[in-house]
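Only a single protein chain was left out; the remaining protein chains are all shown in position.
Naming follows writing order (A and B), and every chain is counted from residue 1.
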Amino acid sequence: MDINIVLGQAGIYIALLATLAAIIKIAINTKNNRVQKDSDIRLSNLIKVNMALILGGVVLSVLAMEHALISHDFSLAYVAQNNAIQTPILYTVAGLWSALEGSILLWVLLLSCYVTAFYLYFKNSAEPTIIYAQLINLIICLFFLFLVAFPANPFLHVTGPVPTDGTGPNPLLQDNPLVAIHPILLYLGLTGFTIPFSLTLARLFAKEPNILWQKTTRAWLIFPWCCLTLGIIMGAWWSYEVLGWGGFWAWDPVENAALMPWLTATAAMHSGIATEEKRVLKTWTMSLILVTFALTILGTYLTRSGVVESVHAFSDSNIGIYLIVALGVIVLVSLYAITFLGPNIAEKDRSYLIQGEISKPAAFVLNNLLFLIIGICIFIGTIYPVIAEHFSGTISIGPPYYDTLTAPFAFVALILMGVGPVLSYNPIKFNALGNKLLFPALMAAGVALILVVTGFTNAVDVITYSCAVFSGSVAIKQLSLNFKRSEKSVLKSLIGRKGGSMIAHIGILILAAAILSAVTLGQRGDVSLYKGQTATFDNAKITFLKLITQNNPQDTVTEAKVLINNQGPYYPAITIFPNESQGIGTPAINSTPLKDIYITVSELPTGSSSKSVIIGVVIQPFIFWIWTGGFIIFIGGLLSIIPDLNNKKTTKRNLTNEKEDEDLEKITV
Amino acid sequence: MTTSLSVQPKQSVGKKRVLFGSTILLVIFGLLGILAYSPAASTVSTRSPLLGKPAPNIAGTSITNNKYVSLSDYRGKFVLLNFFASWCSPCFQESPALITFAYDHKQLNNAEILGVVFADTASSASHFLKSIGATWDAVEDPSGSIAISYGVSEPPETFLISPTGIVLAKFIGPVTLKGLNNALSRYQ
Partner (left out) sequence: MISDNFENKTLEDVGGETENSDNAIMDKNNLTNNFVPDKLVEDSTSETHLTKFGDQSNEDSKKSGPNFNKIIWPIILILLIGSFSYAYFKPKTLTDAQRAANLESQIKCPACEGQSVANSTAAIAVSIKAKVYQDILNRQSDNQILNSLANTYGQAIYLSPHGSSAADLSWIIPLLIIFFILFGLSLTFINRQTRFITKFKLKIQNQPTHRSKLNRFRKTFLYSGITLILLGILYFLGLGFGLNLPGKAQSQKAQFTNSQLLTIANFEASTGDDAQAVSTYKQILTNDPKNVEALSQEGWIISQNGQFNHNNSLVALGEALILKAMSYNPNYAIAHLYLGTIYLTDLNNSASAAVQYSKFLSLNPPKNLIETSKPEMILAFKNSSLPIPNILG
């Protein structure tokens, strides 16, 4: 018996049993409300050993898998399918998440890290809410451990003799180092939504009135959101660098699956501000968090069941039905909680919403609606072909559909980004709002005018740039106010929600303007070149020097040596596999902050007919700023949660100072 | 004070609220049910819109014997239109079935095979046909226009065309002898 298999299996089973034991312990202790009566029951007393065993077990099996990959232990079916002796070390390590079973193992690892972090943060808490939340965390953990242990076990022995070499990962997955980082960030985001979900459900079920639910949940929601944002952007970057068509987002069902929870989480973050500061929109924020988690499970299902047509999907598997059942349970529990327990969570003051005034909560409501509408359109577009299949013929839903439906709402959201930050919780008069927005609007109008006068008449871009300038100048103004307020210390002014959120806004605006420019102003075409010839495409000089062909046993790689604007050389390549008509192209990119020149080998000279090579050229402006915008959002998000980390672990409201909990009031009625 | 806090007044849950919640629940469970019973996307294939319609004509020089062939010359017999390429391994897989089919029906003189080269050069395609022992004619399709007129995505794809020139059936992926004969007997 192989040591890697034994250790890996052992790790999973240890973690599984420890989780089960922890769940039983908490369940017994919470029975008859013992937790509430006996203040000595803390998380650390209950499940200290279990938590160590869970994390230890999972880490052990991950290490066993990595060891098997690095030592090319082909007795593991997973290694034999996803690794080969020549696979470079980086892609060998990344082999852990390049196929379905391993990716669930990574999911479990990150989930158990989150659950452990939650435990360490709250280990001295005895509040029912926290204990219930950890119970829910552990149940979710148990489900994924079950998947790894049974239907998607990566530690299975190969059937038949042990091969001397493996098949290696999908060639697309050993092309770019981003493969090593993008899935981790994405999963850090998706698994992270477990904690806000469990805190929300626990808050509803525990019926504990004086808990600072939103304050506690905030950082646990924003950190995964940051990771998810960067993960999505890194994924787009990977597509751009690898897939060879010069695009970065294709509205593919798997891409949508990551975007949907991002949208609802963004909505929840915004309405959460109102919840935290004024205790309004509480049930609403809770619903959004529950929906976010359900959408991450839906995304996992869509990616791993093969029901949708996608370039990024994992191979078909049998775990789809488990995920569907889990999703059903989550929906049922969440809906029950919101419908029947939601009324216990009263809003503090609804006058903000009632009168539809111009105030911050009203802006949050509008923001939430926009994100929700965009999310619903994407959801329908993703699911509809699967549903329609049952009732009528096959139909496809692709980029033109999503662009048409979501773009108008995205533009309104961009404008709202400029209006929201200047509003306060006090309703404001229309005139006063006009005064506040006078300068930004003037800037926007100026930009629009200058663009049109200089002959730039791409309507979509004109609108995007002026929206970006409008909202961007508001964000900068807010930052400068923040700077004055925090005794002119740059660091102090940037840290915290007010600073961080404005930086994230600026990042979003850069991202939006860059994406729109790249999409609408991009030029694509082919140039046909003989050896030594130069062609000009959209002011870019492409010189083709020579072809370098390399025959490998499993494929043929042909590189073209190309100069772009006399710089380089660049080596776009095409890899041809024996049983495929289409080669896999590896693009080469000349990237500058102003524009990217992206070249691929489209067609090799075919023997006798001609000796020219056809080089595909894609020239798109501002691509660099898409990735930069993503980083800025990530940094902004992290900055905004820094103060939460210093907060001592107060989950209880200080009743002597603030005697205004909503539930408290209800009782005094 | 603290103990009294944990006692919650019983909240009445509005009828509207329950109705709203249960509607959402039904819709979501309906969707989940449909999802659970959906086949994998890779196994779903579209019904060809050409079925029951006249087959688009094909004409050209055969790569096997340089004779001029046209689909309309085959009227009066069933035609098996086979899109293939030398680089496609499922095409190699299905070749025994096609060879046997061609042999059987040559005796009966009621069906013939016509090959269409898909994204391949004439020389390697004719070499491929020789290597599998095929005797039927095949035409080149360098621009892919024949493939597009038949709605072909990837070889091998095979169409059964009636003696009157109507498309009867479409096979996606490698064909089997049984499948071919079944289809033929259904329409004979």
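By our rule, a residue touches a chain if its C-beta (ideal position, glycine included) is under 8 Å from a C-beta of that chain, and two chains touch if they have at least 3 such contacts.
Model, not experiment: these values are computed from the prediction.
*Asks:* Where the complex has a chain not shown, which of A:139, A:405 or A:635 is the residue touching it?
*Replies:* If we include the chain that is not displayed, A:405 is the one touching it.
*Asks:* Who touches the missing chain here, A:21, A:93, A:407 or A:481?
*Replies:* A:481
*Asks:* Looking at the full complex, which residue from A:123, A:498 or A:595 touches the chain that isn't shown here?
*Replies:* The one listed residue touching the chain not shown is A:498.
*Asks:* Please pick, from A:93, A:397 or A:635, the residue that touches the omitted chain in the full complex.
*Replies:* The missing chain is touched by A:397.
*Asks:* Please identify, in ascending order, the residues of chain B that touch the omitted chain?
*Replies:* Residues of chain B in touch with the missing chain: 13-14, 16-17, 20, 41, 46-50, 56, 118-119, 143-145, 147-154.
*Asks:* In the complete complex, the non-displayed chain touches which residues of chain A?
*Replies:* These residues of chain A touch the chain that is not shown: 243-245, 247, 250, 252-253, 277-278, 283-284, 308-311, 313, 342-343, 346-351, 353-357, 365, 369, 372-373, 376-377, 380-381, 384, 388, 391-401, 404-405, 422-429, 431-432, 434-436, 438, 441-442, 444-446, 448-449, 451-452, 456-459, 462-463, 466, 478, 481, 484-485, 498, 524-525, 581-583, 585, 602, 665-666, 669.
The criterion applied here is as follows: only the chains that are shown with their structure count from here on.
*Asks:* Between chain A and chain B, tell me the centre distance in angstrom, where each centre is the average of that chain's C-alpha atoms.
*Replies:* Here chain A and chain B have centroids separated by 37 Å.
*Asks:* Using the touch rule from the top, collect the residues of chain A that touch chain B in their complex.
*Replies:* Result: residues 36, 207-210, 301, 305-310, 316, 320-321, 324, 327-328, 331-332, 335-336, 338-340, 342-344, 383, 386-387, 389-390, 393-394, 578-581, 606-607, 655, 663-664, 666-667 of chain A touch chain B.
*Asks:* Enumerate the contact residues on chain B facing chain A in the complex.
*Replies:* 1, 4-9, 11-14, 17-18, 20-21, 24-25, 28-29, 31-32, 34-42, 44, 46-47, 85, 87-89, 118-121, 154
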